[in-house]
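Missing here: one protein chain of the complex. Every other protein chain is in place.
For clarity, chains are labelled A, B and C in written order, and residue numbers in each chain start from 1.
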Amino acid sequence: MFILITNDDGIQSPGIICLADELSTLGEIVVVAPDRERSAVGHALTLHAPLRADEIRSGWYAVDGMPTDCVNLGIHGLIKRTPDLVVSGINRGGNLGDDITYSGTVAAAMEATLMGVPAFAISLVEGPYGYADFKPAARVAHGLSRLIATHGLPRDTFFNVNVPPGDPGEAVITRQGKRRYEDLVVENVDPRGRTYYWIGGGKPGFEDQAGTDFHAIEKGKTSLTPLHLDLTNYRAMEELHNWPLGALDV
Amino acid sequence: MFILITNDDGIQSPGIICLADELSTLGEIVVVAPDRERSAVGHALTLHAPLRADEIRSGWYAVDGMPTDCVNLGIHGLIKRTPDLVVSGINRGGNLGDDITYSGTVAAAMEATLMGVPAFAISLVEGPYGYADFKPAARVAHGLSRLIATHGLPRDTFFNVNVPPGDPGEAVITRQGKRRYEDLVVENVDPRGRTYYWIGGGKPGFEDQAGTDFHAIEKGKTSLTPLHLDLTNYRAMEELHNWPLGALDV
Amino acid sequence: MFILITNDDGIQSPGIICLADELSTLGEIVVVAPDRERSAVGHALTLHAPLRADEIRSGWYAVDGMPTDCVNLGIHGLIKRTPDLVVSGINRGGNLGDDITYSGTVAAAMEATLMGVPAFAISLVEGPYGYADFKPAARVAHGLSRLIATHGLPRDTFFNVNVPPGDPGEAVITRQGKRRYEDLVVENVDPRGRTYYWIGGGKPGFEDQAGTDFHAIEKGKTSLTPLHLDLTNYRAMEELHNWPLGALDV
Partner (left out) sequence: MFILITNDDGIQSPGIICLADELSTLGEIVVVAPDRERSAVGHALTLHAPLRADEIRSGWYAVDGMPTDCVNLGIHGLIKRTPDLVVSGINRGGNLGDDITYSGTVAAAMEATLMGVPAFAISLVEGPYGYADFKPAARVAHGLSRLIATHGLPRDTFFNVNVPPGDPGEAVITRQGKRRYEDLVVENVDPRGRTYYWIGGGKPGFEDQAGTDFHAIEKGKTSLTPLHLDLTNYRAMEELHNWPLGALDV
């Protein structure tokens, strides 16, 4: 089994090192990851600037780009060979509910899926985040990689895996939950008197519905959400077929 | 009607100016958009750095951030009032099929939806991209804004609108199509002898299936795809319930 | 006379537009300037990334780089012809005393000098900074350009010109003054609880010595300081010849 590993916390983070150690027992691995933290970057792709890759040790490439770039550049530019699996993580913090749309960790698995390569993203929901703390999640990644090797993944689908801190508990298939946002923008003035703004700081909550990723984590279980890239709201399509779209003819 | 307008081509692009001119006849508008081009940035959110906003003319704010930042900062930091509608565009080039996951234009509408604000993203599929060329799409935006004001949008749903060049044709409800990728990474050497890589350059195609956004555009129609933020592949969930997940217990 | 014009406030700033208008009466001009503000960048040169140039109107090139890059790229890449003179400015704010080492405006003139092209940097010491406010300084630039055309500049030397607000007064040859620093670093915490620091905010003063640039400005005069790129402290060299350098043999 030939596995490409990436993340969005950067190639030096203990989460990816622990993951690579664990997956290297399954065959050959290559690590292509950002040279620094690139979180909350979403499915960003670097189109207008060149990328650099530095092989910092054998089979470990540090890239000055986004997680999405790492998958793309890794497969098409650096190793020039399609991996059997792409694993992205282990992320420092959960990627749950609607927040996955911001996640660089999830975006890397998304990119692999677009290329037709089986993939999953894996995150450790709570700290501490030392090397040893990632070990249980790394073992989940190990087991899931073997399952995927045996059973394959449903077409155009990848897993978003979230592991609770400590004991990973039972693994369950979930659906994406829903966040409740409480947004906040902090306004401040710099030493030269110019205003600046800082997004964030609100305390996020979630709608506690059975079957969701949030709910599984709340119960101390490992959540596996099968995702695809189709954002179409099929249910809404029916409702919309009654709309007077003729009004749009211009 | 109070409308917040943003885009990912930058606040100086003719697409957003044309859109703002057209929508200003519907009530009050405010424009909060990136100060330069920010395409292919996905649903990126600036969490680790502050943002600046410069009111370049009355009600037009140029922000040194991403489209997602503009919606967030606009609503919570600059205008401190929830708009009735967020419109993102008019983008220079289509946002079709799986490519919408990269799109900053679509991400801005996604962010509004997360905040509970009705929204749509709108793109002109092909150039030329002068001010006048955006006029038909701007009129589609005008009509759609009125429809949404009357009928509301399905819960947690936003529209991704793509308009063909010239005559927008009939407007149809579509689902998200599927791209066929032909990726390419160009490798080169800089004047100091260091290797660099450039992603892209492959010619994308699409799977021509009836009912998709691609298909509508191919037929010269305006495509309206209702999107939500739920990436769960519900069909795959059933299939996966037979998986031996017990193997993951570590 | 063929003049290349640049600055560090960005190609849209009124200072460079006013300067270009005034100097265009002397012959042919070309403007190659940063696409956004690039102040306090010093003599930075972009070696590890490529540069883009966008001809925003005939003979006006916006570059996504530093002032130093603009001179280099302008002469060797865009116009491929050596200008008779490089003028950098008109800067929004003075470049006086030791602060010139940080200045992008001064660095551009430095770069031209390294290439053997006569050059000067010009700054308006105090605001307001509307188009009309730059007019007197632009006329000083006009006069100085003509003087340089007639008399030439001393070898390897360029001028750093500072103009007081309003009436430029008499023009005098000065030496570089000395700043008194009162530094300040502001420490703060972002919405996610991470510490950040902001340099600056101290109120700078200067040592009020006759003959310096500061002194000329204080008296309402225009200051012309002849600069070279030789930072050697020749006076110190003598003193140091008595040092027991043998102690360094390792």
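Here is the rule we use: contacts are C-beta pairs under 8 Å (C-beta built on N, C-alpha and C of every residue); 3 or more make two chains touch, one makes a residue touch a chain.
All values reported here derive from a predicted model rather than from experimental measurement.
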item	value
Chains in view that touch the one left out, judged over the entire complex	A, B, C
Hidden-chain contact residue, picked from the options C:10, C:27, C:42 or C:59	C:42
Contacts of subunit B with the absent chain, listed as residue ranges	48-50, 184, 186, 188, 190-192, 198-201
Hidden partner interface residues of subunit A, rising order	35-36, 47-48, 50, 190, 192, 194
Residue ranges of subunit C at the interface with the undisplayed chain	37, 39-48, 50-53, 68-69, 72-73, 75-78, 98, 100-102, 107, 110, 114-115, 136, 139-140, 143-144, 146-147, 151, 154, 156-157, 168, 170-173, 175-176, 178-179, 181, 183-185, 187-188, 194-200, 222, 224-237, 239-241, 243-245, 247-250
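One rule holds in what follows: only the chains that are shown with their structure count from here on.
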item	value
Contact graph of the chains (line, ring, star, complete, other)	complete
Taking each chain's C-alpha mean as its centre, the one farthest from subunit B	C
Equivalent interface positions on subunit A and subunit B, same or different at half	same
Centroid spacing, where centroids are CA-atom means, of subunit A and subunit C in whole angstrom	46
Interchain centroid distance [CA atoms averaged], subunit B/subunit C, Å	41
Centre-of-Cα separation between subunit B and subunit A, whole angstrom	21
Where subunit B touches two or more other chains, by residue	47-48, 50, 194
